[in-house]
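Below are the structure tokens for one structure; questions will follow.
One protein chain is absent from this view; the other protein chains keep their places.
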Amino acid sequence: MLFLWGSNARETHPIFFHHVLKGIHNGTKVVSVDPRCTPTAQWAHRYLPIRVGTDIALANAMAREIIDARLANEPFIARATAGFDAYRASLDRYTLAYAERETGIDAGLIREAAHLYARADRAMICWTLGITEHHNAVDNVLSLINLALLTGHVGRYGSGLNPLRGQNNVQGGGDMGAIPNRFVGFQDIRDPEVCETFARAWGVPQKNEYGKTMTQMFEAIEHGEMRSLFVIGENPVQSEADQHKTKHVLSSLDHLVVFDIFMTKTAELADVVLPSAAGWCESEGTVVNSERRVQRIRKALEPPGEARDEIAVLCDLARRLGTDWGELSAEQVWDEVRAMAPAMFGGMSYARLEQEQGLRWPCPDESHPGTMYLHERLWHEPRSGLPAPFSVVEHELPLEQADADYPFVLTTGRRLADYNTGVQSGGFTSPLRRSESLDMHPDDVGRLGFADGQSVRISSRRGSVVAPVRTDPTMQRGLVFMTPHFQDDVRVNELTIDATDPKSGTAEFKACAVKLEPLEVVPERELRAHAGSVGD
Amino acid sequence: MISILPPKAPPRTVEFEIDGIPVRAPEGSTILDACRANAKQVPTLCFLDTLHPVNVCRVCVVEVEGSRVLVPSCSRKVEPGMKVRTDSERVRHSRKMVLEFLDSSVDLSTTPDVADWKAAYGCDSERYGPPAPLAPAGTRDHAHAGHHDAPDPDYRATVAQPVKVDNSLYVRAYEKCILCYKCVEACGTDFQNSFAIGVAGRGFAARISTEFAVALPESACVYCGNCIAVCPTGALMAKPEWDKRADGTWDESRQTQTDTICPYCGVGCTLTLHVQDNEILKATSPFDQTVTRGNLCIKGRFGWQYVQNRRQAEPTA
Partner (left out) sequence: MDLKLLNAEATAEERAAIDAALLAPSPIGASGIFAKRHLLLPALEAAQARVGWISEGAFTYICATLEVPPAEAYGVMTFYALLTPAPRARRVVHVCEDVACKARGADALIAELERAAGPAAHHVPAGDRILIGDDDVAWLPSPCLGLCDQAPAAFVQIAGERPVEELFGDVTVDRLRAAMGGALAIARVPRPRLPQAGDPSLRLLRRVDVADPTSLDDYRAHGGYEALRIALEIGPDAVIREVTDSKLMGRGGAAFPTGRKWDAVAKQPVRPHYLICNADESEPGTFKDRAIMEGDPFALIEAMTLAAYATACDYGFIYLRGEYPLAYERLANAIARARARGLLGENIMGSGFSFDLEIRKGAGAYICGEETAIFNSIEGFRGEPRNKPPFPVQSGVFGKPTAINNVETLVNVLDIVRFGGPAFAAIGTEGSTGTKLFCLSGHVAVPGVYEVPFGATLRDLIELAGGVAGSGRIRAILLGGAAGVFVGPDDLDMPLTFEGVRASQATLGSGVIMVFDDTVELLPMLQRIAAFFRDESCGQCVPCRVGTVRQEEALARIAAGKPRGGVATEISLLDEVGLAMKDASICGLGQTAYSALESAIHRLDLFGEQTGR
């Protein structure tokens, strides 16, 4: 069986969903947990219509039910995990009745889902941003890991946990060390031995302290501690929550360099813009997909104008800063990755990546076939390595709740034919594309006296936008939905909250409180002002 | 409650004959698999490794001793002691006729290999008379099952009809459709499960259609283009290719094909970029790719245009 938790994979990961569909036709039971009855939920065996941001209440109640029904995998817990007693004790208040109250999901349905999961021969939990775009994102993930540990659905073929990555190299970014606390191969920066290894290899001493997450960088800029910024392939002005604030922060910098394939809204604020070759089709290299598969990207086109390959530009930059790396090929860079993180990538030569349609890490040597699933060690007898820890996590509502002033909860997400801020997907004409809308349950539309297509003002405590109402019976009452795809027209991220998870730095895009008002007068001036942002 | 997957027993071997030569094949393989493994040429049209065989085109038929009729090699499993003939008189006759039937009723000008097969089997489609004049648009779409107009002794019937251009991404030129069912399978349970198209009507009036022949934008189509990928005749074609072929600038000899990874979500679909004069003209995915099995979504299939759009802007530092 398969949990799709906070994931509309039918639309956001369509080819992954092909594999799910094969499973469905072969009898796999899919349970969808989502505030919206998405196309994914419509394919599910059971749909759990969760209230936004109550995932931990659901997960913990499932765990309690699994334990109470004596469906927990006790031998596995005893051998392979740690912290079970504290975890079990923490579940005390998470009764089915409590969960029904908090999540809005029928208690019987929660019970059924718990039993389906615990009784399954093999079960997986896949999630997407419905889990991670919350102020308590890491806790949300931990609550799911707890379920896998509780049932032993981990470390075996057809079982486990998988965050479905939203971008073609979000996995690879972390793998390569493009995170503030790890070197390539997830090697801890604070580990003195690791630091020493890298210092020796690079001939430069390494500070063994963590860097800043993007949120922390923005705070540092606000506090005047950080004065210049090099932005590569990001468009924070449109992609970050609370757009007003982001723009203000970036404008306060002494020096902003943007390295991008487009003249983005962020690039427009920059002192220097370096046009880049499009990584995936105008240069060589690798990306890592959601199944940890390192895959080759190849140059199919010459980049336009003065756009240049990223490695070449970075080498030039290094030279200007006083270090000559020479002319590096993508393969040379990759071979250094292999050398510095041999346990993960050592066996992945370009030749093998070519031959074997990519390889999944860890792949320590040339004879290693790559690894289909992780954590098999938990099943070794006796167990090898440290036990997997349960984590005590508590249900916490999103920071903003609907209240008398802001009576609706706004959640955001992607559509099939569009992508993030629309910079890429806006480049082709899609017959599926329709402009931004405010998707609402028909009862809410009726209650507020709105009509389908009527323009309304949507306001949060941070900003306000105008969009047409779209009646959508797949919505919950009290919930409204918008996308980030049309930021040029409707700056949805003026509404969203920048409450971020302290552990991951992810913003709570999935929940903020809004109010909805009809536009009494034809707001031509206002509409023009908003439409005007296309060219501003 | 918890099982470890049992190790798979290796398939048993079946011994039989192809064209008088003893051969072996793993149990469960089809005659076509065995023919290919033994370098026996068998033409196919409706067959594709990634789809369930529908065995409707009948161009892959072979003779099996003891069988009253010819059998489709693409779906018939090998059996011990089977005696298969791939090039007997009966086989050649049926293949010739199937090719003539298709060639006399469908535009096969963009179907690979057919010209060679026609020559090899001695096809002569002209003996059925000249093609009938083009019927008005919609005639085939609304044919009623169980009824047809009496044949005109001066002409042969064809499926000729105006091309359907109802969206910006791909065209449907059903004058080229051999009704191989591949697009329906790819759109249906084999992969996409959108079910935007089906086979409608009956007999010679059978056709690929949306419900009530509505235009694609009104249908369940999600423009994944997986139907285009499997179409063997070019009846389904991405718009840039269609336009370039129409204005005579499509030139495969000047094209390169480069495999890379789709720039969108994290699934990691291999994209094969077909580039002519430093311009992407279409994106496909290899059928043997374990992630995609040749499939893509709308963004992978059509979403690369943004890279080209920069070309008009000529980025500068």
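Letters A and B mark the chains as written, and numbering starts fresh at 1 in each.
By our rule, a residue touches a chain if its C-beta (ideal position, glycine included) is under 8 Å from a C-beta of that chain, and two chains touch if they have at least 3 such contacts.
On a predicted model such as this, the values are computed, not experimentally measured, just so you know.
Undergrad: Which residue from B:Val114, B:Ile197, B:Cys224 or B:Ala283 sits in contact with the chain not drawn here?
TA: Checking the options B:Val114, B:Ile197, B:Cys224 or B:Ala283, the one contacting the hidden chain is B:Ile197.
Undergrad: Of the residues listed, B:Thr50, B:Thr111, B:Thr210 or B:Thr292, which one is in contact with the missing chain?
TA: Looking across B:Thr50, B:Thr111, B:Thr210 or B:Thr292, the contact with the absent chain belongs to B:Thr210.
Undergrad: Under the stated touch rule, tell me which residues of chain B contact the chain that is not displayed.
TA: Residue positions of chain B that touch the missing chain: 54-59, 61, 69-70, 72, 75, 90, 93-94, 96-98, 101-102, 104-105, 127-129, 142, 144-148, 150-154, 156-157, 178-179, 188-189, 193-206, 209-212, 214, 218-220.
Undergrad: List the chain A residues touching the unshown chain?
TA: 10, 24-25, 27, 39-40, 42-43
In this section, only the chains that are shown with their structure count from here on.
Undergrad: Across the complex, what residues on chain B touch chain A?
TA: Touching chain A: residues 1-5, 167-169, 189, 191-193, 216-217, 221-224, 256, 258-270, 273, 275, 278-280, 289-293, 295-300, 302-311, 313-317 of chain B.
Undergrad: Of all residues in chain A, which touch chain B in the complex?
TA: Interface residues on chain A, with respect to chain B: 12-16, 18, 21, 25, 43, 73, 119, 121-122, 152, 156-158, 164-171, 261-263, 272-275, 278-282, 287-291, 293, 295-302, 304-307, 357-358, 416-417, 419, 423-432.
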